[in-house]
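Working notes, beginning with the structure itself.
A single protein chain has been omitted; all remaining protein chains appear in their positions.
And now, subunit A:
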Amino acid sequence: MSDRHILSLGCLGLVLLFVASLFIGAGDLSFRTIANGEMDGEALRLLLVSRLPRTVAAMLAGASLAVAGLLMQMLSSNRFVEPSTIGTTEAAGLGMVVVTLLAPGALIFVKALVAAGFAIAGTAVFLILIRRLRLKSGLLVPLVGLVLAGIIQAAAHFVAYRADLLQSLGAWSSGDFSMVLQGRYELLWIGAMLGSVALIAADRFTLAGLGRDVSVNLGLAYERVVALGLVIVSAIAAVTVATIGSIPFVGLVVPNLVTMTMGDNGRRIVPFVALWGAILVLGCDVLGRLLRYPYEIPVSVIMGVAGSALFLMLLARRRTAHG
């Protein structure tokens, strides 16, 4: 099957999921009501104000988080990192706590901006650390990331505890689409738009993944490309945290699945990474609404379970297949 075929099949799958997502949930809205033209104002409102935004949010978040994961892997030349395991997401959470403490009434856009600033700082610390320590590959890089993430997380908890914001921090650090409403998720579009820069600059990011020396030899402004990637990854993490909360594993599992089968050439794989990311997150959200109907399980929980299982599987396959 050619790339194009797979891509169209994937899109079809996403459309089906999209439709399913519109009609699944605790509220009263079935496909039949619409088909029979019996849609009343209440149902229409539910569709437009809640279900549609929720569905779109899941797709946008999934696609951009997966692309952010891929970028992070290219920037650190390591397959086992993603924003939520190296401190980017945690730093965004800390940023939210701090800005909420200092300016509780600020617009969500402003808060996300502050969170992005914190995320950039956290990610920069990670990248500088791995370069200073000359960690190039292997599992040491993600371990350093986990330690850093843990430290930032602890700082966020400390501040949140002091400021009585633990509940909010909980919401930021565990993703959940049930609170998504029209007017509260649109920031995610910014993340998706930044993610599409990854497609435009795909060659440059792919080269960066080959390491600094190869990049510099080929005349790539390596530091600038890394800085651009850093900003994109951090902004995606920040808008996700600010709107729905962090979702683990998407950025790890999806890029690994795709690169394993299709390789590392960004220009070829970025669309696939975005597509599978959208499908995975939307799928998990739909599943979360079905499992204990009419109650919901947050997407971060479903993803935590599904993602860690998938990831362990991938790790085993990668080890045996590619040393």
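By definition in this document, contacts are C-beta pairs under 8 Å (C-beta built on N, C-alpha and C of every residue); 3 or more make two chains touch, one makes a residue touch a chain; residues count from 1.
Assume contacts and distances are computed from a predicted model.
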Check: Between "ATP-binding cassette domain-containing protein", "NADH dehydrogenase", "Carbon-phosphorus lyase complex subunit PhnI" or "Sarcosine oxidase subunit delta family protein", which matches the UniProt record of the unshown chain?
Finding: "ATP-binding cassette domain-containing protein"
Note to self: Out of A:Leu48, A:Ile128, A:Val216 or A:Ala309, which residue would touch the omitted chain in the full complex?
What the structure shows: A:Val216
Notebook entry, point to check: List the subunit A residues touching the unshown chain?
Noted result: 73-74, 77-79, 136-137, 203-204, 206-207, 209-214, 216-221, 259-260, 263-265, 322-323
